[in-house]
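Dropping a structure here in structure tokens format, bear with me for questions.
The other protein chains are all here in position, but one chain of the complex has been omitted.
Order of writing sets the chain letters: A, B, C, D, E, F and G. Residues in each chain are counted from 1.
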Amino acid sequence: MAELSTWETLPVAGAVRPGGAPRTLTSGWRTGEKPAVDLSLCVNCLLCWLYCPDSAVELSAETFTGFDLDYCKGCGICADVCPVAAITMVPE
Amino acid sequence: MAELSTWETLPVAGAVRPGGAPRTLTSGWRTGEKPAVDLSLCVNCLLCWLYCPDSAVELSAETFTGFDLDYCKGCGICADVCPVAAITMVPE
Amino acid sequence: MSRLKTIVRNQRGVQPLRGGHSLCQGCGIPMVVRTVLSTIRLPVVVVNATGCLEVATTRFPGTAWNVPWLHVAFENAAAVASGVESAQRALRRRHALPAGQEVAVVVFAGDGGTYDIGLQALSGALERGHRFLFVCYDNEAYMNPGVQRSGATPFGASTTTSPAGLESFGKAQRRKDMTAIAIAHHVPYVAQAASTHWHDLSVKVERAVAAHGPAFLNVLTDCPVGWGHEPQLSRRVIDAAVETCFWPLYEVVEGHYRLTYEPQHAPVDEWLCSQQRFAHLFRPENAELIRRIQEQVDSDWAALVGRCDGTARSTDP
Amino acid sequence: MSRLKTIVRNQRGVQPLRGGHSLCQGCGIPMVVRTVLSTIRLPVVVVNATGCLEVATTRFPGTAWNVPWLHVAFENAAAVASGVESAQRALRRRHALPAGQEVAVVVFAGDGGTYDIGLQALSGALERGHRFLFVCYDNEAYMNPGVQRSGATPFGASTTTSPAGLESFGKAQRRKDMTAIAIAHHVPYVAQAASTHWHDLSVKVERAVAAHGPAFLNVLTDCPVGWGHEPQLSRRVIDAAVETCFWPLYEVVEGHYRLTYEPQHAPVDEWLCSQQRFAHLFRPENAELIRRIQEQVDSDWAALVGRCDGTARSTDP
Amino acid sequence: MNGMTEIRWHARAGQGAKTAAQILALALLRAGRGVQAFPEYGPERRGAPLRAFTRVADRPIRRHDSVTDPDVVVVLEPSLVHEAGVADGLAPEGFIVFNGEETPPELAGVDVRCIPAQRLATTLGSAFVNMVMLGAVAAELGEPPLADLQEAAVETLGRKVAADDVRRALSEGYAWLN
Amino acid sequence: MNGMTEIRWHARAGQGAKTAAQILALALLRAGRGVQAFPEYGPERRGAPLRAFTRVADRPIRRHDSVTDPDVVVVLEPSLVHEAGVADGLAPEGFIVFNGEETPPELAGVDVRCIPAQRLATTLGSAFVNMVMLGAVAAELGEPPLADLQEAAVETLGRKVAADDVRRALSEGYAWLN
Amino acid sequence: MSDIRLLTGGEAVAHAMRQVDPDVVPVYPITPQTPIIQTFAKLVADGQASTEIVNVESEHSAMSAAIGAALAGGRTMTATSSQGLALMAEVVYIAASMRAPIVMALGNRALSGPINIHCDHSDSMLIRDSGVVQLFAENAQEAYDLMVMAPRIAEDPRVLLPVLVCLDGFTITHSAEPVSLLPDDDVTRFVGPYSVPNAVLDTTSPTTQGPFAMPDYYFELRRQQAAALETALDVLEEVALDFERLSGRRNGAFESYRLEDATRALVALGSTTGTIKDVVDELRDEHETAGLLKLVSFRPFPTAAVAAALDECARVAVLDRADSPGGTPPLHAELAAALYGSDVELTGHVYGLGGRDLHPSDVRAVFTGTPTPYLGLRGERCLA
Partner (left out) sequence: MSDIRLLTGGEAVAHAMRQVDPDVVPVYPITPQTPIIQTFAKLVADGQASTEIVNVESEHSAMSAAIGAALAGGRTMTATSSQGLALMAEVVYIAASMRAPIVMALGNRALSGPINIHCDHSDSMLIRDSGVVQLFAENAQEAYDLMVMAPRIAEDPRVLLPVLVCLDGFTITHSAEPVSLLPDDDVTRFVGPYSVPNAVLDTTSPTTQGPFAMPDYYFELRRQQAAALETALDVLEEVALDFERLSGRRNGAFESYRLEDATRALVALGSTTGTIKDVVDELRDEHETAGLLKLVSFRPFPTAAVAAALDECARVAVLDRADSPGGTPPLHAELAAALYGSDVELTGHVYGLGGRDLHPSDVRAVFTGTPTPYLGLRGERCLA
């Protein structure tokens, strides 16, 4: 564990500031499939964004733009809730 | 505390059997007055018995007979609840 | 035969709780204990939460109890009873108990041991459906350690931790509605009773013990010391709580509400003025508070009546 | 502007709970967290009880939280929130806080941390009247330690501590009615909601935060792992709970009941058959159990409707 | 222990023995003595026998053990002679200040100073039996001066009671045994 | 340590690495070896990377520390080569049994024995990728005999699964690397 | 005809429970105790045991219900870990003082905070003054053995105290190891029928249990309880002897591993002692006179015997898997008291908090080097 820090250098009580905190990629959790969108169909209802358990639906301002596949775990919920079937789960 | 028993002789876990257990007299708690009954008035409703906080109303079978002044604390409840005012609080 | 005679007969010459204890002169608790235990025909095991009743009746090496009595701590009476009841079920199933011998498991706990620190253990036991009777003797404060505020303490009452003072009018919150909380557990029997309405209480105990599952009784019980009234006035003070609708007497059987006594709807002052803990409310500047209390009582009563089937069928003689 | 757009706007480009956490694929909790926190316009402080949400989002030295977040233990979230809220009140009174700065204190706890081990702290906080929002994400079992039975687990469900087996059909007791228990505390706002009925949930959050006192939200939230369903089916499973009347959506504002959604009264099988934990109920010998479940749902629904003013005014779009 | 006087008060919970013990200590503290006052606690309730203690010394008091052989015993409640063993451990030179007309048989052979505090209070139309007794105790001890005692008492009992009644009760007791 | 073989399994929670590690241990126990099998636990959930371990020795195993330099590493989930550092601490003579057609670039220079377990399982119409891998591992270790392994597997997996599928998956893997 | 299986420590404990088949098991789930209660719940659901499982709403209630059941007259077992033990601590003391012979398995786990699910002994140490018996297992086999022995110790009329069987979280609870199970009948016969002196359900001879004790009696009642715990040491050895007759395995208050002529010895509890044994053997092969005192019974602490076993050693190092910040760690403190006045050079070392690993190399360094007060702490290497 040599790369991890020693006790003198840890924040008091282990209080973590989100800014500097490490984030683990969870793309590897996907079990073979990932979401893909056909933007031409998307009506920007944002339901996929609301339901995504991994905050992996990306917006610019209030517009759906796609998926952050670094964190998407491939659950398929977005595809299931999309009212216009703009999202499909496709093999990796 | 010489008269009290030593640890070797105490019941396991201090479990007490009512039979042998000491009972403290509480007559001294009375503050000047004690209950007195006029049995000629008593209709044996047994309310005094039911309400007495110190189980100091004596019955024989189901008939009121009087007070156990060893434990009566002189609260006056029996006198208050007696429907026929057969009980009065009198000076000691 | 009159119910009271039956009660006397039930206890076969042995008072479950005998004299010689150190509860205060005129304490309201023993009459509840007597009415409850002597109504029950089965042999009983009593589980007692820490509080006045427990502390004042069992100073080692003495005891005032003639029935099996168990005290573990303040907050866990319902859990202890769950254990006793489960052991009984297991032993019966394994025929390790004298055939047919049924024992009624009865818990006595104060409002502190029921509304506050004992609520979770009680709620869990109700959810699991143990067959036992939980009796809360509700004297509306932590009396044993010196009259501190509890969840049961009424709005405006002065206690040692919610004292009336230059900048305080006593407890600022309304009392927790423990009976309603028990009802929300959908157990077979829940009732609200009062210590001096002994007949009503006794009938409720009978129904509670007959219930197939947990039963909860919330019994308003006076504390002359903590409430500030003369010891002999127990009955009048408790009656005032009932007649003013501050403390309605009702029961809920398998979800059906029923008033068991139709009160006189006396103004709430009659209840408040009977006790020192409310004395400060009668200062002119606090008139508003009494009005608020009356309003609360009225709306609570209306809500309760709204849930009741039909009108009160009194269980008082 | 659509409520969902408002929600997006509220969070000002920062997800309160970001990706990179280790909640399971398809976990139902995050959508509840997002809907609740992004509906609230005020800055928030989150108090989290031990459970899946807490454990899986804050492995040191990482964190998935972009808002102030506090975890102390499993059973005391409401007590911790009481402390935060009281400090806020004290500091404001002493002008030690930036004028006008209001912070919304929001608790997230699972059913275990709400119905069972967390009930007492919650009840006490409700009685004291702290101004905070307690959100129970109710996934009907202790999921984090491995799907054990909780007070919220429905009758007949198989869990690792109430397993279906040769001599067991799963949990033998009906679920604790936590929403009813909260209502019995007579707090300003109590509501029952469901994770995927986001609009209804969001409206309720708004009302809860506006309430002058404690607010409680009981949100049915699926757990694909513990319930045994495919992760992408969250919405269909939760919808089944709602449409079968197993989980009515309603609110109680200052004592007034209101249905917020009129379900289709689908047969309860539709809810049961969607999850592995109920699979054993569909064995022929267990048909009777399903009938009992249907009966319970019907009578609970009738009782609830009986308390509601008027009919459902849907808060769904 | 070096010029220490130990006083034990016998009464029933509610009769004001604890207060009396404290008032005495306060007055003596003001007079520059080392003092300590404490009651003995049990589960007992209003009406139960209770004991309180006052320690006085010519320097600060450090010991924190209970009082076992008092120099003075004060009996506020006469009926306690039947139950409480009021003379237990009384020091050789010690004496008892007793609320009553004359020495009860139980205390025969003990140095008892009687004062009919109940009667005196009643005639004063006052409830402060404990103050009458306190006055008497001060007189017996030879300290503190009545005035100091009255000041300490009024201060301790606070606004809720009529200061004059308190003063009168104290001086009545003080006078009786002076 | 005296004839001890340490095996580390890499997979995702839910892929059956823990079970495979245990079945191997059980079969070897039956063959009279000292064994130990344990997973590594975190807050991670279904889909997260997970490691499990099997220890085998010629006498009872007493040590309870973690496995740091395995003699054999088994990679059930190919995608883990990107994240999990599957070759970390691999013993000098050690090798990796890898679920895949050929050695991934990340493992260049390491002794990797590839087996297309996924494909084999699919062609078998079986879900038991972990059993195919387990068979291969046994073949590589030279113990336990296939039959013992099959018995242990069927016993461990219990009634809920089709015994024959299990047996076939194991022998498929066993055959592949024999 | 002993039946050897590959079981995790948790499963092994659950099978001991199945064989004892207690009347009541009130329990609340917590990692890493869960494998115990889940396995047991499944066994009961399938009719292999007929226990009343009471799924309580908190650990405080688990121990409270256990007291009620045990004193009512039913044999009672339970299990917990870490925060669970901390939450029930108040009632654990009371269980001991009410002399309730409850058997509890403890899957040792570090106390919060920070919250952590892995092993150390801080939970056990929290209740070391409570008056309960605490036995530590080295592996799954010992966990099973001690669970079978526990009711005999707990229920002995000379003892009547709760007995905790402590097994390291994950390292034992979740590790599969070979475990030899006794035949069911042997266990039934070994534990025998259950009885307590004043069964509450026996309403014909009522007792008041859990009374209020003032200064005139409290001290004596506590002394009585302490005496019972001291006696438990003898009872433990008696039961260990009986158990050895049955199983061929001896589990006494402690195990002297190659201590006879040892000049350097380690003292430790739990699963780490297995690792230490391997290192001792290595050192012995290198002609180092190393030894281990594996403590099984932390409460009652076999002070005299431990002192006797160690006082020939030149150097003794105590390994504590729990810290006492600002004070002396628990095991170290006991050894200091036990060896006080001897010539033994004593050092104390805290290791393995929150599941931190202790490798043979670390252990070796303690024997041969100058170990730091905290072993395996990042940045603080043992100077070998």
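Simple rule for what comes next: contacts are C-beta pairs under 8 Å (C-beta built on N, C-alpha and C of every residue); 3 or more make two chains touch, one makes a residue touch a chain.
Note that this is a predicted model, so its numbers are computed, not measured.
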Q) So which of C:Tyr142, C:Trp198, C:Trp247 or C:Phe278 would be touching the chain we can't see? A) C:Tyr142
Q | Touching residue (missing chain; options A:Gly14, A:Gly32 or A:Pro83) | A | A:Gly14
Q: By the contact definition given up top, give the residues of chain E that touch the hidden chain.
A: 1, 22, 25-26, 29, 34-39, 41, 43, 60-66, 68
Q) For chain B, which residues lie in contact with the unshown chain of the complex? A) 1-2, 4-8, 14
Q: Name, in rising order, the residues on chain A that touch the hidden chain in the full complex.
A: 1, 4-8, 10, 12-18, 21
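The rule is short, and it goes like this: only the chains that are shown with their structure count from here on.
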Q) Is the C-beta contact count larger for A-F or for B-C? A) B-C
Q: Among all other chains, pick the one whose mean CA position is farthest from the mean CA position of chain E.
A: F
Q. With chain centres defined as C-alpha means, what is the inter-centre distance between chain D and chain E in Å?
A. 63
**Q.** Distance between the centres, which are taken as Cα means, of chain G and chain A, whole angstrom
**A.** 45
Q: For chain E, write out the residues touching at least two other chains, lowest number first.
A: 42-43, 47-48
Q | Contacts with 2+ other chains: residues of chain C | A | 22-23, 25, 27, 55, 58-61, 63, 65-66, 120, 123-124, 127-128
